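The other protein chains are all here in position, but one chain of the complex has been omitted.
This part shows chain A:
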Amino acid sequence: MHIEKHPVLGRKLHTPVTIYFNDQPYQAYTQQSVAAALMANGIKKLGVSRKLVQSRGLFCSRGRCCSCYMTIDGEDHVRSCMTEVEDGMRIYPNMDDPEVRREIDED
C-alpha cells in the first residue's frame, strides 16, 4: 500500500508511473525505489537465494546487503532498493545467477 498522506510530510506521491513485474502492470510513483514500489503492491519476494533457493526480499534498503537483487530492464543483479522506478520499467525476480560469461570473439 502507498502512503497517500504522511502524518509529518503530507501528500508526497504526485507523479504515478506504471511498472511491469513479471509482465503484469503495477502502479508506482516517481522517486520510489523499485523494491519499495513492489512492496506497495504486495510483492515482497524479489528473488531466491543462489544455493538453497529460499525467498529473498528487501532487507537493508541501503544497497549494502544485496538481498534485493532483481533483473531490471534486461540487466541482471541490479539492487532494486537503490534503483528508482521509471515509467514502463520491466522487472523480473532474481531466480538464479546471471550468465556472466560471453563469447568475446564471435565474429
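FYI, a residue touches a chain if its C-beta (ideal position, glycine included) is under 8 Å from a C-beta of that chain, and two chains touch if they have at least 3 such contacts; residues count from 1.
What we mean here is this: contacts and distances are computed from a predicted model.
Per the UniProt record, the absent chain's protein name among "FAD/NAD(P)-binding domain-containing protein", "3-methyl-2-oxobutanoate dehydrogenase subunit VorB", "Sugar ABC transporter permease" or "1,2-phenylacetyl-CoA epoxidase subunit A" is "FAD/NAD(P)-binding domain-containing protein".
Listed by residue number, the positions of chain A touching the unshown chain are 1-4, 6-9, 12-13, 29, 31-33, 36-37, 39-40, 44-46, 49, 54-64, 67, 81-82, 84.
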